[in-house]
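Got a structure for you, written out below as structure tokens; questions coming shortly.
What you see is the complex with one protein chain gone and the rest in place.
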Amino acid sequence: MSSTLHTPAQHASATKGAKERDTYLTADYGWKSWLFTVDHKRIAVLYLISIMVFFLIGGTFALLMRAELMTAKGDLFEAETYNKLFTMHGVVMIFFFLIPSIPAVLGNFLVPIMIGTKDLAFPKINLLSWYIYLVGGGATLYVAITGGLDTGWTFYAPYSSTYANTNVAAAAIAVFITGFSSILTGLNFIVTIHKMRAPGMTWFRMPLFLWAQYATSLIMILGTPVLAITVMLLALERTFHIGIFDPALGGDPVLFQHLFWFYSHPAVYIMILPGMGVISEIVACFSRKRMFGYHFIAFSSLAIAIFGFVVWGHHMFVSGQSAYAGFVFSFLTMLVAIPSAVKVFNWIATLYKGQVSLETPMLYALGFIGLFTIGGVTGLFLAVMGLDRHVHDTYFVVAHFHYVMVGGMVMAFMGGMHFWWSKMFGRKYPEAMGQFAAVVIFVGFNFTFFPQFILGYMGMPRRYHQYNDEFTALNVLSSAGATILGTGFLMTIVYFLWSLKWGQKAPQNQWDAKGLEWEKAQSPPPTFNFEDGERIVVTEDAYAYTYEESHTGSGHEVKK
Amino acid sequence: MWKDLPLYPEQASTIAQPVDLLYFFLIAVSAFFALVISVLIVIFASKYRKSRPDAKSAHIEGSTLLEVIWTVIPLGLTMVMFAWGTILFFDQARMPADALEFTVTGKQWMWKVQHPTGQREINDLHVPIGKPCRLTMTSEDVIHSYYIPAFRTKQDVVAGRYSELWFEASKLGTYDIYCAEYCGTEHSKMVGKVTVMTQQDYEMWLSGAVANETPVQAGERLFTAMRCITCHNSTSTARGPDLTGQFGKDVRLASGASVNFDAEYVRESILNPAAKTVEGFQAGLMPTYQGQLKEEDILSLIAYLKTLGADKSAQGAAAK
Partner (left out) sequence: MSDHAHSTTGLVHHFDDIEQQHEAGTLGMWAFLITEVLFFGGLFGAYAVYRSAYPEAFMRASSHLDVDLGGVNTIVLICSSLTMALSVYAAQKGSKRGIIMGLLGTMFFGAIFLGVKVIEYKDKWDHHLVPGDNFIFEGNPGGPEQLYFALYFAMTGVHAFHMIVGMVIICWMIKKAHRGDFTPGHHPLVENFGLYWHFVDIVWIFLFPLLYLIGAHSGSHT
């Protein structure tokens, strides 16, 4: 333990009393100890606070949009304001909330603990990535305040490069900067998982959450640089008018779309894989059962990550790319859907003959399975070229991606936060409130986004500030749903904050779960995660829940 | 309220019904899986509800057989969707030979349409029923997308390129046209109506609307007015290649490569002649017409070049 980083925590821990143990939260006080921390758990908390700020900002934009869409006429805002609202909503939600949500908060907190080590491989780089994120986020807020951005989150050229009157270059730079924070996080996770697993923690003993994080990190380091270069070219084009995306100078605006989706399609898997990892943990714990088909779930994450890189053209079936390119992309998209299906079926099989209990995290997990399935299969509608010609750029697409992103990833994030809340902060959230809010969110969500499938098929285009009268009823329904949904989120935030001070003190293993973070680390863990000097040695597979002997050996159930 | 909510927009083109059929197939598959999944969740969550705090679960690690089953069945289903959707899409991507040729120019924030007979309209479109109509489209500025939900069809309209779209209207009436690709402030006002009329009504409408020159006539006029004809004619002293009967053929370039003489190539040759040099001709001789010809003019020139050689009399007129 000879360390050069003499954090006060270490001195303190040497003299600590037997009862009042030091946790990473109390190891040190003062804002400096937070802003200059290299402890992955503190960085996770910093990330948590920052992404919640962005979630509320993005959510507020969403509510303003839904308010405008209550009536067919564009009467609440100017068209331009509306366009800025959905653009900022998309940019903030995707780059500053959803992409960092599970990886940078739960991943940061849990990856080292789950593999039985003290920290990520590069703690300072971890802190750096948070600062980079803040700079990028700050730049985005700057853009939001000084006139906003109205290009859509997709930044399509030549509108963004030549015609838009808003500060596109600054926004592009903000996204460029933020990209590096996600690259660094991914890099850190990959090295940590490769090199720092505790003795005995073999690859196939890792919790599935880690497999998901690993696959996500691969996408982060392989995809994000391409986005970086793309927005850099966009900023150059915008500032110096170099012609790269300008058809008048021989440039090709469709090339921009290819480059953009080369990152942004894989990015949607950055936005779902970590969530799938969380769901695996929750389902296993609340069924008190080994994961069904562990290897299949683990490898399907990798398959999604890899195949995810070759399907980007499905966003461009009607963009003027050749029909043959569309043919290939459509086909590959079908293939990438299969590993997701495999996961869904394995989760459900895990419930079979388990000991299922329905605490809040499990409610979110089961909600996830249903909503993600709907979101996923509607993705297939879009991947079928003959249909996409009709529903492309309509509310059908909007409904699809909210089902996977909000119904999927946000539900997983909520489930994960409830699951590990006591581990992170040592207090329990109020269970009854949790279950109630989960139901409110589930209901509100479906009211908000299900009508949008119908709207989309009826032909209502997306990014429309005003629309035809016949679409009014469904839009009102959707806006009403958004209010319920928002109330649900608000409730959750309130009781989480409340529990920090007044919540019941949590034991080390609130859920009686398996996994190093529950079995070996206190709640909240000390600065170096485990008891001083304890070298973690892993001897069991993940999810080694005790089982009823009588059930072994019956039929094909125990194979593999 | 629900009674009045239709599940799909009106089916007003020949492909609307096939598309809806595919849609229903996908809904059926999705509903099936959603149902199976939610029913299983409910059954398992209640049947295997934790009984005692210390109750233990069964020991099951997985089943390769099941994994194979639930990989292969979805795979099979997606392949059906894929094949079906692709066939439909290719039907729409292949342009019919005998279609009425419209040109469409998108511009922030309006659609400019020209009929084969020369009539122009803005935002709206009038078409006869039961006749394939083919739209050759380009944009003057950003990307737009021409979308007619009742026809189940849309196609992006990109500056610097020509995209094509065809449909055959099958039901009289008036339907919405939207711009589906976000194009700036008034994107949601870049809308119009398509009116499907009987052949007679369409002809009546055409005679009522003031006919300008047809695109071919305009192209022919421009071909002389812009002095193309001084270099492009079939005399032996012509300084430029003869364009007669070239459209759709392959052209050999000085670099040894060859390109198809299509709309995009003509456009490039006019705006940026130096980009590709025809074998046997002097590079840099042809001046650029960048800034002198509008998108619509170029569309007209293309329309004219298409007829050159296809129809001997037009060729004669040009070569004289």
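Per-chain numbering from 1; labels A and B assigned in written order.
Please note the rule applied: a residue touches a chain if its C-beta (ideal position, glycine included) is under 8 Å from a C-beta of that chain, and two chains touch if they have at least 3 such contacts.
Keep in mind it's a predicted model, so treat the numbers as computed, not measured.
*Asks:* Missing chain touches which shown chains?
*Replies:* A, B
*Asks:* For the chain not shown, which residue from A:R66, A:K118 or A:R427 touches it across the whole complex?
*Replies:* Per the contact definition at the top, the residue touching the missing chain is A:K118.
*Asks:* Among A:I190, A:I282 or A:M334, which residue is in contact with the omitted chain in the full complex?
*Replies:* Hidden-chain contact among the options goes to A:I190.
*Asks:* In the full complex, which bits of chain A touch the chain not displayed? Write them out.
*Replies:* On the chain A side, contact with the omitted chain comes from 1-5, 112, 117-125, 183, 187-188, 190-192, 194-196, 221-226, 228-230, 232-233, 236, 240-244, 248-252, 255, 258-259, 262, 528.
*Asks:* At which residues does chain B meet the chain that is not included here?
*Replies:* That gives, for chain B, the contact residues 254-255, 257, 272, 274-277, 283, 288, 290.
Everything below uses one rule, namely that only the chains that are shown with their structure count from here on.
*Asks:* Going by the contact rule set out above, which residues of chain A touch chain B in the complex?
*Replies:* 74, 79-80, 83, 150-152, 156, 158-159, 162-164, 247-248, 250, 252-254, 287-290, 292-296, 317-320, 323, 326-327, 330-331, 334-335, 337-338, 341-342, 344-346, 348-349, 351-358, 366, 369-370, 373-374, 377-378, 380-381, 383-390, 392-394, 454, 457-459, 461-468, 473-474, 545-549, 551-552, 556-560
*Asks:* For the complex, which residues does chain B have touching chain A?
*Replies:* Those in contact with chain A are residues 1, 5-9, 18-19, 22-23, 26, 29-30, 33-34, 37-38, 40-41, 44-45, 48-51, 55-67, 70-71, 74-75, 78-79, 81-82, 84-93, 108, 141-143, 145, 147, 149-150, 152-156, 158-161, 163, 176, 178-189, 272, 275.
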